[in-house]
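A protein chain is absent from this complex, but the other protein chains hold their places.
Letters A, B, C, D and E mark the chains in the order given here, with residues in each chain numbered from 1 onward.
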Amino acid sequence: MTGRIVVINPNSTEAVTRGIDAAMAPLRLPGGAAIECITLAEGPPGIESQVQADGVIEPICRTVRARDNDTDAFVIACFSDPGLHAARDVTAKPVLGIAECGVLTALTLGQRFGVIAILERSLPRHQRYIGAMGLQTRYAGSLPVDLSVVELADEGRSLARMIEIGGQLKERERADVVVMGCAGMARYRDRLQQTLGIPVVEPTQAAVAMAIGRIRLGWEKPA
Amino acid sequence: MTGRIVVINPNSTEAVTRGIDAAMAPLRLPGGAAIECITLAEGPPGIESQVQADGVIEPICRTVRARDNDTDAFVIACFSDPGLHAARDVTAKPVLGIAECGVLTALTLGQRFGVIAILERSLPRHQRYIGAMGLQTRYAGSLPVDLSVVELADEGRSLARMIEIGGQLKERERADVVVMGCAGMARYRDRLQQTLGIPVVEPTQAAVAMAIGRIRLGWEKPA
Amino acid sequence: MTGRIVVINPNSTEAVTRGIDAAMAPLRLPGGAAIECITLAEGPPGIESQVQADGVIEPICRTVRARDNDTDAFVIACFSDPGLHAARDVTAKPVLGIAECGVLTALTLGQRFGVIAILERSLPRHQRYIGAMGLQTRYAGSLPVDLSVVELADEGRSLARMIEIGGQLKERERADVVVMGCAGMARYRDRLQQTLGIPVVEPTQAAVAMAIGRIRLGWEKPA
Amino acid sequence: MTGRIVVINPNSTEAVTRGIDAAMAPLRLPGGAAIECITLAEGPPGIESQVQADGVIEPICRTVRARDNDTDAFVIACFSDPGLHAARDVTAKPVLGIAECGVLTALTLGQRFGVIAILERSLPRHQRYIGAMGLQTRYAGSLPVDLSVVELADEGRSLARMIEIGGQLKERERADVVVMGCAGMARYRDRLQQTLGIPVVEPTQAAVAMAIGRIRLGWEKPA
Amino acid sequence: MTGRIVVINPNSTEAVTRGIDAAMAPLRLPGGAAIECITLAEGPPGIESQVQADGVIEPICRTVRARDNDTDAFVIACFSDPGLHAARDVTAKPVLGIAECGVLTALTLGQRFGVIAILERSLPRHQRYIGAMGLQTRYAGSLPVDLSVVELADEGRSLARMIEIGGQLKERERADVVVMGCAGMARYRDRLQQTLGIPVVEPTQAAVAMAIGRIRLGWEKPA
Partner (left out) sequence: MTGRIVVINPNSTEAVTRGIDAAMAPLRLPGGAAIECITLAEGPPGIESQVQADGVIEPICRTVRARDNDTDAFVIACFSDPGLHAARDVTAKPVLGIAECGVLTALTLGQRFGVIAILERSLPRHQRYIGAMGLQTRYAGSLPVDLSVVELADEGRSLARMIEIGGQLKERERADVVVMGCAGMARYRDRLQQTLGIPVVEPTQAAVAMAIGRIRLGWEKPA
């Protein structure tokens, strides 16, 4: 084994963590880094507002501190990247956020990226974050699927809605690459890309893919 | 072995290719992707102008076509990223440029990146490229070491000059992360970071680090 | 009395709250809104890092909820605007941040604003926030006074250092208006403006000045 | 009384001035600043072109000079902010423009603002102004109601059209806050916000609300 | 004769060169500069991809070198501006690209320009180029006519399609000036402008119009 990447799902829903874990399969190489996906027990069932996103920062930082000794890189697996910069304050190891890495990876796959969001009210949060990254001129915008929890449990309906929203991002907003704006959408990636005909980025995969090489380089935090 | 990454040095100087090859050491994992560094025989000894950068696009594309069957990802190892988008036209495999990946990686290590360039006259080329990437608001600027070939052969002098320029980027231009603007500077990275006290990105390492995970995901070019 | 504005100092240092309270004097009008300055007991003595800024979000939200009934507007008096958007999630009353309002007010006093920061390491935080506000092209940058706690207690030395940094923002970075990047600098404003010869914005005053009129309008949160 | 704010309606239509005056009601506090709304006799009946906007600058400046002694702040109540910077040249008192203040206030109520314009041909003027403010990345765009004078006299029709255009800004252009792009729309604000379900900024109210606190601070024009 | 402007059509289709030549008629003044339109024999029949655009850079540079002695300015007549900066490396004479000049000219005719592209896949190339020019905030976007070669031969159908796309740029993307994104569209300009009711820029005419005056000034390349 050459290192360990800890992926923190900051919501308390184990099923989401299991979905993330399954999405890691192609990135688990024989002799490569171990990829461990953990659930933040203190998190809410889902992160849907700024107050919920901010509420998990403290337990994320506690987790990072607790696992610092046996971990080579941390990935925060919520599209708000909650606590990304706080966690970087508390460890010298790489800490990657799935929104940051999903978007940066999209920049190598297209010129104009769109984001599929869960809820309408996430949009200002996305916009502020893309602004903080300085990427507004490459951003086609975010559009929400706006599905209730019950509807999200219906896989066919969820995929249909993602295809609809992805199609709007492509046709109306002229995105040529799409980022899935939630760690819980991983299992739809292949089918969505197939249907849309443009690259679709699954952000937890994007972040862990970046982490695999990064943990070998040790560039963080000059003493 | 799980895949092969071909790193193309588009200048014809074998010593540069050897330097790149040496810099790949930490990224060569047992059981991981093979990393093969090749020299573009058709290239000039060094790429110093737009006309030289553009001149290697055709042989790069020829190389990509020739190696497409036995390669999982290509990395173009010149900070102008010559032929990046042309090469993406001719293969369905990931093609990564060291400038693009060096800069994107820097975005995860600091908020404002500066670039150490070789020559004054590279600056407009850097600025156009950062503009095409839409990253002007995170860009502290590029500053040149402006050393002649003879001077570059003097390792002590080269390092001293990089430290001087890196310090200007940090102090005067307020960069908090520095990208080395040339594939031939790899061996100075550790010492430069040590001295500057802020992260220093070696761009070929950054690109190959991104490629390692990416080749597992297969997101390029929906049919 | 026509309303009540609660100004939350999110650090636990009473002396800072007293300084803020004193700075409110010109904004306390006969018959106007009451301006109440409170200290967040749960806060650290000073907020110097992202982890500290994020750490006060939860108690700020608790305070906002607790005071929602008898308050017409909240002002968060720390230049990181911690919890600004979270607090807006938990109340329908206006919540204003001193960084946001300080910067917006500066836009009416000059074309290019600079910020006097306390610490070097606050700069990336400032830059991300100005980015999230979409104001990079009007931003001359932040420069730190970088004084220790002991030095900050020395009023003469603090003012001298602010004048030095303000002068650099004006001369070298070409700012034509300066924002004080900390709620604790209020007592220096007049002298600093006098010396620099360009407008200086004290951000808590700026935020409360905006709040005074805003609480009359009731525009927040359409049901 | 603690100060006097003079609101200049730069068109010569008294009915518009009366509408502005009525909109000031919530901002008139017992013991607070007097708010005096005046009509620019020299102005055209309405300002519909750049040449008309520029044509009122001279009489605005004359008015500012004439009223400088007994006024604490001036507000220019036309969405082109004609003469804003010229007026700042001729007085040391705060001069606020309703477009500038309406937009800055919107930035505290949403992340992406749209503007309801009167005429199609105002759009380039709006775009230039938002550009001069450096706010393009937060700007969802302006859309015109394009009503004739006769149609504007029909209140039901005007409101219906504003709702239609506001809805387009919200749905198609993804604005989450709307600014009314004319001083003459004030009486529709409440109903428009009620219907759209997102905050609606009436710009003269926004400007005067900012002026109320500002006149107490005296930050303009260091000698 | 006061100078010679050489317009290089970098595709090998003589009919396109003849169309460009015809479009030069209004710019040929008695006693004014000669305008010579030449075909790049080495080019492809049409430039439709990045790899094709990059492929003509070398022959363009060869042509520029060969004609340097008897030419006062060069214009590269392909909307990708292939080899623009490389050509500037090899001559001290002005070299103008039709995309650059078409867009800059549009900035004097409207506030928000849209581009009519030939193919969907040209869009990312346009976006990168507008980014390198730093003009994203004035750019309403590019939209493609997406016509096959056979369809393009049908003049009525081509014009109908340009009117449709131009109308979308005007109505949906709110462009107030349109740039024709191909050197081969010149003969449609007048009718397109007539129908759309907003200025339409033919880029080769725009470039040559700029060159006519520029060759008199001799500002290029200080020794």
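We adopt the following convention: contacts are C-beta pairs under 8 Å (C-beta built on N, C-alpha and C of every residue); 3 or more make two chains touch, one makes a residue touch a chain.
Just so it is clear, the structure is predicted and the values come from calculations on it, not from any experiment.
*Asks:* Using the whole complex, pick out the displayed chains that touch the missing one.
*Replies:* B, C, D, E
*Asks:* Just to verify: which one of B:G31, B:P45 or B:P124 makes contact with the chain not shown?
*Replies:* Candidates B:G31, B:P45 or B:P124; residue touching the omitted chain: B:P124.
*Asks:* Tell me which residue among E:K93, E:R125, E:R138 or E:R161 touches the hidden chain in the full complex.
*Replies:* E:R138
*Asks:* Could you pull out which residues of subunit B are in touch with the chain that's been left out?
*Replies:* 123-124, 127-128, 131, 136-137, 141
*Asks:* When the complex is taken as a whole, what residues of subunit E touch the one chain not shown?
*Replies:* Here the touching residues of subunit E are 2, 26-27, 29-32, 94, 96, 100-101, 104-105, 107-109, 133-138, 193-194, 196-201, 205-206, 208-214, 216-222.
*Asks:* Where does subunit C touch the missing chain, residue by residue?
*Replies:* Touch set of subunit C with respect to the missing chain: 110-112, 137, 174, 176.
Basically, only the chains that are shown with their structure count from here on.
*Asks:* By that same contact rule, can you tell me which chains touch subunit B and subunit D alike?
*Replies:* Chains that touch both subunit B and subunit D, as defined above, are A, C, E.
*Asks:* Could you say what rotation angle superposes subunit B on its sequence twin subunit E, using C-alpha positions and rounding to the nearest 5°?
*Replies:* Rotating subunit B by 180 degrees superposes it on subunit E.
*Asks:* What is the distance in Å between the mean C-alpha positions of subunit A and subunit B?
*Replies:* 26
*Asks:* Rounded to a whole Å, what is the gap between the Cα centroids of subunit A and subunit C?
*Replies:* 32
*Asks:* What is the distance, in whole Å, between the centres of subunit D and subunit E, each centre taken as the mean of its C-alpha atoms?
*Replies:* Roughly 42 Å, centre to centre.
*Asks:* What parts of subunit C, by residue number, touch at least two of the other chains?
*Replies:* 124, 128, 131, 133-134, 136-137
*Asks:* Name the shape of the chain contact graph, picking from line, ring, star, complete and other.
*Replies:* It is other, because the touches fit no line, ring, star or complete pattern.
*Asks:* Please give all chain pairs that are in touch with each other.
*Replies:* Applying the touch rule to all chain pairs gives A-B, A-C, A-D, A-E, B-C, B-E, C-D, D-E.
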